[in-house]
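One chain of protein is taken out of this complex; the other chains stay put.
The block that comes next holds chain A.
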Amino acid sequence: MKVLTANRLTDGIAVWWCETDGWIETILGAKPAASKDEEAALEAVGTEAGRTNFAVDINLIDVNVVEGVPVPVRIRERIRAAGPTNRTDLGKQAEGKLPPQAAPTPFITPANA
């Protein structure tokens, strides 16, 4: 399944497309496309966001839905949805915009934990 994501032109902040609320700053409300038609609809939204200069670097990304929340498949996108993993005081994770299921794997080995 795929959700639509981009970075906002004015400040570069990562945003996701939510059917009801438009572009939002958390992946939490992004509704994954369940069919090819829905994917095409998301793509059209993305193209429009580019055309109207709202957003840049617009992409559909793969997600799995875990407990009702879209969780990116790639670690890159999980970090993008969270903020830097070495600075949990910054980014979405610090602003209450990260659903716990979508958090990237922490980088801790048992010996150092």
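The definition used in the following text is that a contact is a pair of C-beta atoms (placed from the backbone, for glycine too) under 8 Å apart; a residue touches a chain by one contact, two chains touch by 3 or more; residues count from 1.
Here is the rule we go by: contacts and distances are computed from a predicted model.
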item	value
Chain not present in the shown complex, as UniProt names it (candidates "ABC-type quaternary amine transporter", "Ferrous iron transport protein B", "Nitrite/sulfite reductase" or "DNA ligase (ATP)")	"Nitrite/sulfite reductase"
Hidden partner interface residues of chain A, rising order	7, 9-14, 50, 52-53, 56-57, 73-76, 79-80, 83-87, 90-91, 105, 107-112
